[in-house]
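Below is one structure; the comments refer to it alone.
Note that one protein chain is taken out, while the other chains of the complex remain in position.
Letters A and B name the chains as they come in the text, with residue numbers starting at 1 for each one.
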Amino acid sequence: MFGQPTLINNVETFACVPAILRRGAEWFAAIGTERSKGTKVFALAGKVKHTGLIEVPMGMTLREIVEDMGGGVPDGGQIKAVQTGGPSGGCIPAAHLDTPVDYESLGRLGSIMGSGGMIVMDQQDNMVDVARFFMEFCRDESCGKCVPCRAGTVQMHDLLCRLLARQATARDLAKLEELCDLVRNTSLCGLGITAPNPVLSTLRFFRQEYLDLLAPEPWKPATPPAPSPASADTRPQPPHPASPWLPKSSPSTVRKSAPPKGRASSRPPTRRASASPPSATWRA
Amino acid sequence: MDRLKIATVWLGGCSGCHMSLLDLDEWLFELAKVADVVYGPLVDTKEYPAAADVCLVEGAVANTEHVELMHQIRQRTRVLVAFGDCAVTGNVTALRNPLGSAAPVLERAYLDPANLRPALPHEPGVVPPLLDRVLPLQEAVPVDFYLPGCPPPADRIKAFLQELLAGKAPHLTGANLRFG
Partner (left out) sequence: MDVGACRLCLVEIAGSNKLVPACTTQVADGMVVATTSERLQRYRRLLLELLFAERNHVCAVCVSNGHCELQALATNLGMDHVSFPYTFPKLEVDLTHRLFGMDHNRCVLCGRCVRVCWYVEGAATKNFSGRGAGSRIISDLNQPWGESRTCTACGKCVHACPTGALFEKGTTVGEMQKDRGKLEYIVTAREKKQWIV
């Protein structure tokens, strides 16, 4: 600005400036932790008595924020997790509520400070549905330029929907994790790189909720015959892909292939006509 | 060594892949020395055998009968092969999928052009209902190997089967892997 190097991150940065000018940088730096200094504004929401915007010193624990300031879950409910960082943030389970809120601690738990969102979830909330909700946001916000973000978020969202409909198998869950890895490592910008975070963090702390939703492979008998010496070898088994499959006693390993799919989930496309020239970023 | 039990099935496809299989011509005699065709449109067997070694599946999974048959075949077959583009990708059979359901196709075929007594086929237990979404084989059951092509040329089928007969996992590359 005015011919000088200028860094403006966002409105929150602006909001800090008057206070720092008035009371000095030392005063501001004295607030917070060793590496995360000053204060932070959060939009506290979800299953909490007092919702709204709050400003807290860095390093305050999650528990102080959601239980003392937020007043805890209404009607005596139990906190299950706190989601921080906005749609591409992560879910921190109640067991880690004493974590200080600073950049490093949140990062260690697979979450981020991000946009300053803080959503409290209680026992009623299904974490797979939470992941689906945020993935829907990332899918809709994808600009569509790079393939992994544009198409990968669609596939991840569809997989989460099928999990919730109890139509996904263990192979689908493996596919979901494969997609998270792909989209995180190959996307062009931050939106795609962080889009898998809601899935990754809920898988990390609430994997059982995913496992509870898995459906059996539809082609397998509902109740497999009890293995007995007489019947053990009668059922033909798929071969191990690498091993010679003659003679007949080959080990049984099903090769990985695409998941079964019941029905396409209909997804209204978002269209916005634009006559502007391609932006500079579309050029080399 | 036991003779190999090979099955073929014809789901939602045009039978072009089976025609291509017949295009193996004299090599079929070589195949017949080591294998029996135990099920499929080329043989008169009503029931899928209790155990087959290889099953070549032509066509996409397009109706409820296909789904049930494939579940049975997957349980009774050691090596399941998606045979041709319809089985691998849905291909032409799945061109109706963007319409969203089976209804527009049925209406176009049975109601729109009918002059006398337009009616949708309805014979429970006889005419299997169409799925709203045609599935490539791997979306219905786990598939061991893929043999793409529309249809796969006879040479490609031969290269594939030769590797299987030699006890190897077939690995198609280059021009042998082309769709379409």
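Going forward, a contact is a pair of C-beta atoms (placed from the backbone, for glycine too) under 8 Å apart; a residue touches a chain by one contact, two chains touch by 3 or more.
None of these values were measured; they are calculated from a predicted model.
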{"item": "Option from B:22, B:99, B:127 or B:166 whose C-beta touches the chain left out", "value": "B:99"}
{"item": "Hidden partner chain, touching residue among B:4, B:54, B:88 or B:102", "value": "B:88"}
{"item": "Listed residues A:72, A:116, A:152 or A:198, member touching the removed chain", "value": "A:152"}
{"item": "Residues belonging to chain B that touch the chain removed from view", "value": "82, 85, 88-92, 94-95, 97-100, 133, 136, 138-139, 143, 145-146, 148, 150, 172-175, 177-180"}
{"item": "For chain A, residues in touch with the removed chain", "value": "139-148, 150-155, 158, 175, 178-179, 182, 185-188, 256-259, 261, 264, 267, 269-278, 281-284"}
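We take it that only the chains that are shown with their structure count from here on.
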{"item": "Where chain A and chain B are represented by their mean Cα positions, the distance between them in whole Å", "value": "39"}
{"item": "Residue ranges of chain B touching chain A (in the complex, touch as defined)", "value": "1-2, 4, 51-53, 70-71, 74-80, 97, 100, 132-133, 135-136, 138-145, 164, 167-169"}
{"item": "Residues of chain A that touch chain B when the two form their complex", "value": "171, 217-221, 234-239, 241-242, 244-248, 250, 254-264, 266"}
